[in-house]
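With one protein chain withheld, the remaining protein chains of the complex are depicted in position.
Chain lettering (A and B) follows the sequence in which the chains are written, and residue indices restart at 1 in each chain.
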Amino acid sequence: MGSHAHAPTAPDTLKARIREHLGVNLNHCYQCGKCSAGCPVAEDMDMTSSRALRLLQLGDPALDRKVMESEGIWLCLTCETCSTRCPQEVEVAKVMDHVRTEALRAGLAHPRSRDILAFHRAFLDSIRVTGRLYEIGLVANYKVRSRHFLKDVALAPKMYLRGKLPLLPHLIKGRDAVGRIFAKTLGKGR
Amino acid sequence: MSRIGVFTCHCGENIGATVDCGKVAECSRSIPGVVHSVDYKYMCSDPGQGMIKEAIKEHGLTGVVVAACSPRMHEPTFRNAVAEAGLNPYLCEMANLREHCSWVHEKGEVTTEKAADLVRVMVEKVKHNQPLHPIRVPVTKRALVLGGGIAGIQAALDIADAGHKVVLVEKSPSIGGHMSQLSETFPTLDCSQCILTPRMVEAARHPNITLMTYAELEKLEGFIGNFKATIRRKARKLDEKLCTGCGLCIQKCPQKKIPDEFNEGLGQRTAIYVPFPQAVPNKPVIDTANCTFFKSGKCKVCEKMCPTGAIRYDQEDELVTLDVGALVLATGFKVMRTDKFPEYGYGQDPDILDGLQFERLASASGPTLGVMKRPSDGKEPETVVFLACSGSRDRAKGVPYCSKICCMYTAKHAMLYRHKVHHGKAVVFYMDIRSGGKDYDEFVRRAIEEDDVQYVRGRVSKIHREDGKLVVKGADTLQGGAPVEIRADMVVLATAVQSQDGSEELAQKLHVSYDPYHFFAESHPKLKPVETNTAGIFLAGACQAPRDIPETVAQASGAAAKVAALFARDELTREPVVAVVNRLPAPTFSYCVGCFLCQSACPYQAIEQEEIKGRDGSVLKVVARVNAGLCQGCGTCVATCRTKAIDIQGFSNEQIYAELMTL
Partner (left out) sequence: MRIGYYPGCSLLGSSREFDESVRAVMGALGVELVQVPDWNCCGASSAHVLDAALAAALPARILAQAAAAGLDEVLAPCAACYNRLVSAQDSIAKDPRLAKEVEEAVGAPAGRVKVLNVLEVLDRLRPEIQARIQAPYARKVACYYGCLLVRPPRVVKFDRPEDPRSMDLLAAAAGATPVEWPFKTECCGASFSVTRTDLVAKLSGRVLEGAVKAGAEAVLVACPMCQSNLDMRRPEINARLGRDLEIPVLYITQALGLALGLEPEKLGLQRHFVPALARV
């Protein structure tokens, strides 16, 4: 009768965890490159999505590390063009999300991703406290985190003049509930 | 008193590694009625069969159970052996220890117990078996070939050359199929029409072949050797006997702007038309959906022009019934159209073509007479991009399979383009190059090495128009997925090969299996590649799976050989597994009460009414009778019969109950 294939994927790899958490089987990728071909930022990446998928597909912790250390994963805009057009229906953008989460937890995030990370962290800080985004707080927090104090200084007054920059945060009543959501999820690493 | 012999086979490791065959043989010895039980490594081998024959003689066996593989595999083997030893072959049964036991269970005691049970059940059945005799049916030595492409033409010619009558049915107005649309053929680059048209003419002239073009199969009844086919001959609106094919009607037809199917929409035709100049038969049809007369009631120019008075506006479709002994299905394929590609603009751009359209563009008989002109503005395209695997190997588009022919024809297309436009640039995006076949890889290498076609390994994500150019955004996976952007004048998508429209309905009409993509299924993927699961119906060409011309021709000849072998006999023997209505002495005559529910239930029209008459000729009772020639042994009538008057021979209620009661 037919031979039985036993999954050779080592459990301690991104490939295995992506399969477990996202239900995405990286073996489906046949390296056609269509994800990179349509990626709006591929030409700015040090490692394209298709290259990253190839390295992850090999299920080797050393190669996983290479992907997590790349700058490319932080340039992904989650525009989902890749997942939409993938002929093998691999959810590439979701994979990128997962790799970023693990890269952060492992302390491998690329140095040039600092600003992007600072922004995301500042954003989440803002919601954690008030429940809603407080744009002035976000920008101030981002500037402190990123040390780009002079970035976009000209923009804020123009926004304020157009009524686009409320000075006070909106505090929701369910701030405790939101705080609890953060405490129970962020960085818990499923 | 029954004297049954049980023969347990190890099938090498197949059964032996999982089931304790010795123990099965031993257990079987204690079944009442079993007088002999042995096990052996390969029962189907010569020595194995010899053991059975000797045991029949030595022990005076009245029945045999071979506990081995599926009866689909070796029942004929063992029944022959039993017959050679002088026993009626239908007194031999098989217990399936392989597919039903060893292959589906782990090794263990319970598995062996189940195997022993399977034997016990079969022993009980054999005790109730009756000697049966094969049914003989005559063979109608005329074949029906459905589809007039190269597959159908080849099959028809081969059957006809073997001395048998063939009716070749083609749904379009001319035979020739897709091959007649092709420009050149790989890997030799010889002109497709030049090699095809002699075959078309030969088919038309062959004394054994009757052409029915512009016709479709309406209905098929009957069985191998004895099919009854109903063909719908669509109205050409023309008396074919009077028409000389002079073409005056076509010249004068006022409707000249109808998209031309033969040229894949790249050219235009008239309402009365022949699909292409070398059409066989060279007789026009009126496309009533586009004809001025049929739309508005006025015109009749063709009738006025016709020198022989052949136009028949009032002609209706005609149904023709034919007795045939065998069918060859050669209905071909279609290609996925460019509108199935949202990312390439939903087929809206005139300069994004599919492979068949490019064939017409490159063909000397095409709308540009073979000169490279792009459809949008007639300019010579200076950069052409070819996309292999367009829609194939693409589960998101519902086609996970490889279309097989695209690698080769894409190389051919790029080559033809470079031969026609010497300063032009040809770029092929591909995923893998599948060029298995005689001289095939050499052909692809020639395109790359000598004709300077640039191959880029990657798929294309998007095509859009900008500044008069088609911007093709792909990636080069040999450079780590680096984006590649090419500004092209024309793009050719090597779109997926798909099953012909209406394949599913046709398969259901013929009781032929089909795969999830509606390609017809062969009976065995390796050993019965041209047979279907319905005896007497054979397959040729791309209706079974994507195929190139040499493979199609070979398969068509294979199907023709099968038909010829079938027609070499005057009558066929069929398994006697058919329904019978019981007969009893007077005055009951039969349990049948003549309700004839069975007659309405029978899917094969195999049940007739029989009058039982007294000595004076008066009708005493009307009962059902089964026509053994038509009956397929499906058992529907048995289930419907309220008085249990019908049984299937070899699978009688008594036998089935005996089997079940053993467990």
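Following the convention adopted for this analysis, a contact is a pair of C-beta atoms (placed from the backbone, for glycine too) under 8 Å apart; a residue touches a chain by one contact, two chains touch by 3 or more.
The model shown is predicted, which means the values in this text are computed figures rather than measured ones.
Across the entire complex, the residue among B:Glu124, B:Glu184 or B:Glu343 in touch with the chain not shown is B:Glu343. Touch with the hidden chain on the side of chain B covers residues 342-343, 345-346, 462, 464-467, 471. As for the chain not pictured, it touches chain A at residues 21, 23, 40-41, 44, 75, 77-81, 83-84, 89, 91, 93, 97-98, 100-101, 104, 115-116, 118-121, 123-124, 126-127, 131-133, 135, 139, 142, 146, 151-152, 155, 158-159, 162-166, 170, 172-174, 177-178, 180-182, 184-188, 190.
By definition in this document, only the chains that are shown with their structure count from here on.
A straight line joining the Cα centres of chain A and chain B is 50 Å long. The part of chain B that touches chain A in the complex is made up of residues 14, 103, 343, 389, 393-397, 431, 457-462, 473-477, 480-484.
Within the complex formed with chain B, the residues of chain A that make contact are 1, 30-39, 42-43, 47-51, 81, 85-89.
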